[in-house]
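Take this structure, written in structure tokens, and hold onto it; I'll ask about it next.
All protein chains but one are shown in place.
Order as written gives the chain letters A, B and C; numbering starts at 1 within each chain.
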Amino acid sequence: MSNQSSVEIQTEWDIVAARQLGRNVAKELGFGTVDQARITTAISELARNIYLYAGQGKIEIQRLTENGINGILIIAADSGPGIPDIRKVMEDGFSTSGGLGAGLPGVKRLMDDFKIETTLGEGTDIRATKWLR
Amino acid sequence: MSNQSSVEIQTEWDIVAARQLGRNVAKELGFGTVDQARITTAISELARNIYLYAGQGKIEIQRLTENGINGILIIAADSGPGIPDIRKVMEDGFSTSGGLGAGLPGVKRLMDDFKIETTLGEGTDIRATKWLR
Amino acid sequence: MVQKIGSQYKEILNQYMQRQSEQNLYVGQNFSRQLISENTSPEDVISMHKAAMQELYEEMPDTVWHSFDFLIEMMINYGLALQERQSLLQRQEELRMEMDLAANVQATLLKTTMPSLDGLDIGLLSVPLRKMNGDYIYFISDENGHAGIAVADVIGKGLPAALCMSMVKFGMDSMNDSMAFPREVLSTINRIVEKSVDDSMFVSMFYGRYEAETSILTYGSAGHEPAMLYRAETGEFEELTVKGLLLGVSPMATYEEKEVELKKNDMVIMMTDGVTEGRTAEGFIDRQVINELILRKIDEPAQVMVQYVYDELVRLQNAELSDDFTLVIYKKV
Partner (left out) sequence: MVQKIGSQYKEILNQYMQRQSEQNLYVGQNFSRQLISENTSPEDVISMHKAAMQELYEEMPDTVWHSFDFLIEMMINYGLALQERQSLLQRQEELRMEMDLAANVQATLLKTTMPSLDGLDIGLLSVPLRKMNGDYIYFISDENGHAGIAVADVIGKGLPAALCMSMVKFGMDSMNDSMAFPREVLSTINRIVEKSVDDSMFVSMFYGRYEAETSILTYGSAGHEPAMLYRAETGEFEELTVKGLLLGVSPMATYEEKEVELKKNDMVIMMTDGVTEGRTAEGFIDRQVINELILRKIDEPAQVMVQYVYDELVRLQNAELSDDFTLVIYKKV
């Protein structure tokens, strides 16, 4: 079972809209305040990456149910330049030390599951899931 | 100018008494709430080290004035076994990762100035200062 | 400075207190980022929060203010942990620089020159998992079209492996014989490794001796990942298996050798286990996958093939390699 909705990211305001969408869904699914804030932060980070590095793209939020457990899936997709060195962007301290934000390692930590696919010149697709425990 | 007072450390209650003394002096000197808490934490850590590793010793609190600036000096003195490897106890993550507390690197960070003298079999003398800015 | 941050905080908090909107939370969180980058401790954040609340809502019960004092006390150790992170990041940066320098030294020490041989198109890629490569390729060649290639892998990674590898290189240098056969090369290097490193370090090695005139590759292996032979005529792959113990196990080890004659568009694909032992969420990547990747670029130059195989395997493994990666293709043209 899944149920989806999405926000196109083009301006900084769209980041806020994506956050709002994610927070609403998280709340409806029954996530607590702290987890709502974590999910929203992850969305924020992904949307901001699209806004800053890809120019435009889409954040999609899906409700998941697997083995009777509910969860939320964030999909961040863009057709930007792609990430030349994934290992580098997944490294601790690479983006955060300059105060640039949580970065992708942050998103990975905020969520339970994290997958990234990127092709140079074609774009990037990131999927992050959090389960309701 | 200096003005002192001290607490003998023998039981865990004495740690609390040393904290109280330090917090009172810090407050009187005009340190804000956060700095009061930092100074108190540093005292707590030093007193706890005496209690755990030296068995007994003394925490002394002095008021300092230098070039018109007020400050607080914590002296932690014991005649315990001394520290065999100072480089090791001053290393990050050595004491903190196990949740053992801030350790000596923590005390150093909480205060402006930190000095340690230790002799095996004779004891340890630690002095830490914080200036009122 | 602190005062400026405090009044910014108050302003942002006030906006949120007026209207609990996502927009105001977003602004708050961006501000928290800035605070972290300026090394503002969490206890300072609580303290600013308390001060802002006191200015905005004077009439609160004392309980509220006490509750913030308690939180400040709770956050002191969190603040210390955060400062520790700062110094760990710095130390990591220093180590990174030392490792970079060491990796350069290693690269210069171990440099080898790809031979240019009549009728052979060579593609080569060797990517270390961390800074220092524990895989190693050594070439030797002469003007008469004889060329040797050693593909080696130290069991173990990182620094210890890298140190060990310099030994293999100096062993090959001291033989200095482009016409040597695999069984001689492998037993010589085996004796050096056995003598020079402790019992827990082993090296696997594939050695291939190619003669341009006859297009014959003679090969031997010391417990190394088997090379693959691609026959253009049938479009099929076969493993080049050959017996031999890992280097460093026993000074008495002897090595088998076999030969294969390459025809036009045939390929020999040499690799380390970092190529074949990748894992995806679905399990290990098997040789079938690698063969298919090669087939997709079968008409391209050897260098394009190795790069494509690497890129695709990285993608399949979600960028999480677990070993040094070395792939060499000899393509008869």
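The definition used in the following text is that contacts are C-beta pairs under 8 Å (C-beta built on N, C-alpha and C of every residue); 3 or more make two chains touch, one makes a residue touch a chain.
Worth saying up front: this structure is predicted, and the values here are computed from it rather than measured.
S.K.: Counting contacts across the entire complex, name the shown chains the missing chain touches.
M.R.: A, B, C
S.K.: Which of these touches the unseen chain: C:I5, C:L88 or C:V249?
M.R.: Touching the chain that is not displayed is residue C:L88.
S.K.: Could you tell me which of C:N77, C:S215 or C:T326 touches the chain that is not displayed?
M.R.: Residue touching the chain left out of view: C:N77.
S.K.: Just name the one of C:M17, C:M179 or C:L295 that touches the chain not displayed here.
M.R.: C:M17
S.K.: Which of C:M167, C:V185, C:M205 or C:V328 sits in contact with the chain that's absent?
M.R.: Final answer for the missing-chain contact: C:M167.
S.K.: What subunit C residues would touch the chain not displayed?
M.R.: 13, 16-17, 20, 25, 28-29, 31-33, 35-36, 42, 45-46, 49, 53, 57, 60-61, 63-64, 66-67, 69-71, 73-78, 81-82, 84-85, 88-89, 91-92, 95, 98-99, 101-102, 104-106, 108-109, 156, 158-160, 162-164, 166-167, 170-171, 173-174, 196-198, 201
S.K.: Can you list, in ascending order, the subunit A residues touching the missing chain?
M.R.: 32-34, 37-38, 41, 92-93, 96, 101-102, 105-106, 109-110
S.K.: Just checking the interface: what residues of subunit B touch the absent partner chain?
M.R.: So the residues of subunit B touching the missing chain come out as 15-16, 19-20, 23, 40-41, 44, 92-93, 97-101.
In this section, only the chains that are shown with their structure count from here on.
S.K.: Where the CA atoms of subunit A average out and where those of subunit B average out, how many Å apart are those spots?
M.R.: Spacing between the chain centres: roughly 45 Å.
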